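Left out: one protein chain. Kept in place: all the others.
Chains: A, B and C, in written order; residue numbering restarts at 1 for each.
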């Protein structure tokens, strides 16, 4: 059984801030939010977690191995270096979707995303070390078969993007509703999916579904570990096998 | 008539680099590519352009006002500070899609995105100052009506994201095929669209289409200017009017 | 004759901020201030200026080629992305020391560095384009002769640093008082000096003075240009000649 620890990272009162006293330069907002994401990705990543930019104002992280004290330090460090602050909700469970749902609830219960008085709340609970296992996290790393040859070098950059985006949109919805999984676009033609206990057949089914629905061919490497990095790293290696052998699904 | 200058920013041979000699830590890749995007966004943005992260390995920028020398400096500066290099294609035209298509072609003609020998190519042409006008760029800034109340504070963070993502995916495809426009998700519930000469009715139609197709309610502010910043800033102010008055389409 | 445009960049009310409500984590302050410096260095640098970190809370830049509008944009962009704001003073003159002194005065006249009510002031004047010449800026780039062989590979890292620091401290004081020049340590064993119209003999004299005073052997390349980058780039090339030929002073 998996036991995924999920953290919702929400910028406090971000929407109003971006237009107060008047709209701020878009390039500055883009720079600030992508650097904030990069910093969180480093902090969580060098503790073997994964952070996904998602909407940027709401980011989702897999934080197995991080304590509440780590979360508190992240909040403090961001508060010392950025013009915005973070609220964090943490929850765990066998279903990543349920864990995220619980993490969201504790933040929502603390106040609205646009509540001026809700600042730097930190809610929820982490998995204590003694209860962590090598099977806690399952990560699937998908990419598009020969994206460069089929799209990047052939279509204009936006139509390539539409193709990849469509494959992602379809996969994201399907994995969430059919397989209780959270899918995130991570750049290029890569999608990383945080999964419960899924089998090879589930991935075959998902790849088939996406190909039928939007005619985008995917391949996937799947890994398991005590942290997102361990599981994800195994998944990347498995995906290398797909690329080398032309297979569609490889479990580490 | 609009005359949009579009730049395709492509990281040279990025895919192979990310797995050579073996897969690199995902958190490092995420950090590196989002900081690279942030730097490009600052460089282009403080010359009044807009840069969109798109796929991160292929970014798209609206660069009216930037010269080829500016593009060259961006390439040199990135080459001095990152482990990867950039190839740039620049083109202009009354249709943003056609301009991007031309910008893509000049890069593709220089070599494959995964060609080891294609490094830091810079191709294409910019609009000379004497030919620039205050009408060159049209930007539409969309967001979701009451996203916080309807989604962020109600659904779990991933289902909110799916809703917003669906609205974006539908808008992106529709604006590209029905209106020759390039749509980019820029975080939160915001989508910025680079348009040719469109009228109020076109935006009404697009909003109606998205609502019918995926039941997501959008509002939009539209601006015009000699640069992406000028047009986009006017669009942001127009969107503030939508938010204040409850209207759906506002032209600056 | 040189005509150096100098900008004083002062973080508003920084000291009090670092200890309010209680002392902030040192590592966060170090990170924030060095990234702020890096951003200013990029903004000014990709307009061909030089920025020196100096004390970090007070930075000094050579900004020939930057307009007051550029300075305003820098202030706005920093204000949008950092928890602190900047006040800027700009002045010009044949003596870099006098120019900096004037730039400092206009900021001091606007209020104390620790005045809560003095925020984002922008004072002074720049050189209008028609008045700029190819001789406006003179830069001397010094380094220590065989620093790696004599110090870095021989002494412990701190004693190497003390040696280099002593050479810098002596050079800085001497160039300021004997030659109206501003000297800045820029990392490694490099010191960049912003000079008025100085001759080869002046540099010979300065090198002799430092060698006698603290027994540190320096070499220097000197360049001239319409901007700090043009002058500094010529100086770097001249210094390469010293390194290759074993000469002590080279004028581009």
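Rule of thumb we're sticking to: a residue touches a chain if its C-beta (ideal position, glycine included) is under 8 Å from a C-beta of that chain, and two chains touch if they have at least 3 such contacts.
Treat the numbers as computed from the prediction; the structure is a model and nothing was measured.
If you put the hidden chain back, the residue from C:8, C:73, C:90 or C:242 that touches it is C:8.
Remark: the residues of chain C touching the chain excluded from display are 8, 10, 14-15, 18-19, 22-23, 25-31, 33-35, 37-39, 41-42, 44-46, 49-51, 53-58, 60, 97, 100-101, 103-105, 108, 112-114, 148, 152-162, 164-166, 169, 172-173, 176, 182, 186-189, 192, 229, 232-233, 236-237, 240.
Listed here are the chain B residues that touch the chain not shown: 24-25, 27-29, 31-32, 35, 76-77, 80-83. Listed for chain A, the residues touching the missing chain in the whole complex are 39, 42-43, 45-46, 73-74, 77.
Just so we're on the same page, only the chains that are shown with their structure count from here on.
Taken as a contact graph, the chains are fully connected, with every chain touching every other chain.
The chain occupying the central position, as judged from C-alpha centroids, is B.
Where chain A touches chain B, over half of the residue numbers in use are shared by the two copies, so each contributes mostly the same positions. The distance from the centre of chain A to the centre of chain C, each centre being the mean of the chain's C-alpha atoms, comes to 43 Å. Here the spacing of chain A and chain B, counted between their Cα centres, is 22 Å.
Within chain A, the positions touching two or more other chains are listed as 25, 27-29, 31, 35.
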